[in-house]
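What follows is one structure encoded as structure tokens, with my remarks underneath.
All protein chains but one are shown at their positions in the complex.
And now, chain A:
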Amino acid sequence: MSPNLLYSTEEQDLRASVRDLLTDRCPPERVLERCEEGETGDPALWHTLATQLGATSLHVPDELGGQGASVREVAVVAEELGRFVAPVPFLGSAVLATSALLGCRAGQQRDAVLADVAAGNRTATLVVPLSSCVGGSFPTAVRAGEGRLSGSVRTVADGASADCLIVPARGADGPELYVVDAAEGRVAVDAVTSFDITRPVSDVEFDDVAGVRIADPDLAATVLDDAVRTGAGVLASEQVGVAEWCLDSTVEYLKQRYQFGRALASYQALKHRLADLWYELVVARAAARYAADQLATASDDAPVAVGVAQSLCARVARHAAEECVQLHGGIGMTWEHPAHLYLKRAKADEIALGSPSAHHGVLGPLVDLHPAP
């Protein structure tokens, strides 16, 4: 069947309810206020998203307490969260950690954690550097021996808010995945100052900590790669949301800002720059929708679709945010205008889950385009 690149009616309804909630609870001024007060997240909003909108359980099967939807719906939520640069651990918990848990074999331990995370009773994250790219070798930063983990991982997304950590570790027989309780005494999660103010990152250290193994060497590497790939595919939709806000708000601003006796939006030099951004957004949205669809159907083309979407949408969002700052002039440079939140998110997202050139390197061989010798 040919992939549906549009938004279904259910997806549009989902988008509308997420947007309503965020319009009410997470306008840019509020996000800025929180940043000023040094609060890195909005736990109350996160709780509402999880428990009232079910945003944390979309692609989890019904029997595990989820909604049996797919990555397509997850991507729609990501798009809206990007549009509002909402400071919630959606990427870490509902996307990366949940996808990893879904990839592991069913079992009492895994099912219990998954159900808790899906229901919003617990928040999780995947303990890898946020810059990790699909196709990389399995991390060796954490070692596992007899069910105990040691090692440290830097720059983990959404670490500070996580109750439960999904940890790739190298055991005696090879790659494994563990669940670790973040409250354990020998786990240290240090929030570091994040470049992207609305997406906190942490350094995580394990000092001989007990973990529950949820993936053996036969499966762990694939599970991790799939989770990181799903993350990159969903992130493309977030980037579409970021880019869309940047374009919309710049269009609105230039329409009402007068200089030299006319609206700035009437200057052709600026109109053309906005038209170019609009073009970029059109292609980015098509690529992001395709990636979400291919991930949702576990298509053979998913790796290509994600490579295309992530490398393109990352650039588009970053370009839109840079134009947003520039075309707002001095105001765009101020802390009190939200443009910088989007610039920081967009630039960090360009690095997150693989930079465009890293994705090019992974994508190329998949389509028989190999790097220069």
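One rule holds in what follows: a contact is a pair of C-beta atoms (placed from the backbone, for glycine too) under 8 Å apart; a residue touches a chain by one contact, two chains touch by 3 or more; residues count from 1.
The rule we apply is simple: contacts and distances are computed from a predicted model.
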>> Please identify the absent chain by the protein name in its UniProt record; candidates are "Cytochrome oxidase subunit III", "Carrier domain-containing protein", "Transketolase-like pyrimidine-binding domain-containing protein" or "Acyl-CoA dehydrogenase family protein".
In response: "Acyl-CoA dehydrogenase family protein"
> Which of these, A:Ala44, A:Ala106 or A:Val367, touches the one chain of the complex that we don't see?
Replying inline: A:Val367
> Which residue among A:Ala112, A:Leu219 or A:Val251 touches the omitted chain?
Replying inline: A:Val251
> Per the definition of touch given earlier, which of A:Leu53, A:Ala221 or A:Ala263 contacts the omitted chain?
Replying inline: A:Ala263
>> Give me the chain A residues in contact with the hidden chain, please.
In response: 2, 4-6, 251, 254-255, 262-263, 265-266, 268, 271-272, 274-276, 278-279, 282-287, 289-290, 307-309, 311-312, 315, 356-357, 360-361, 363-364, 367-373
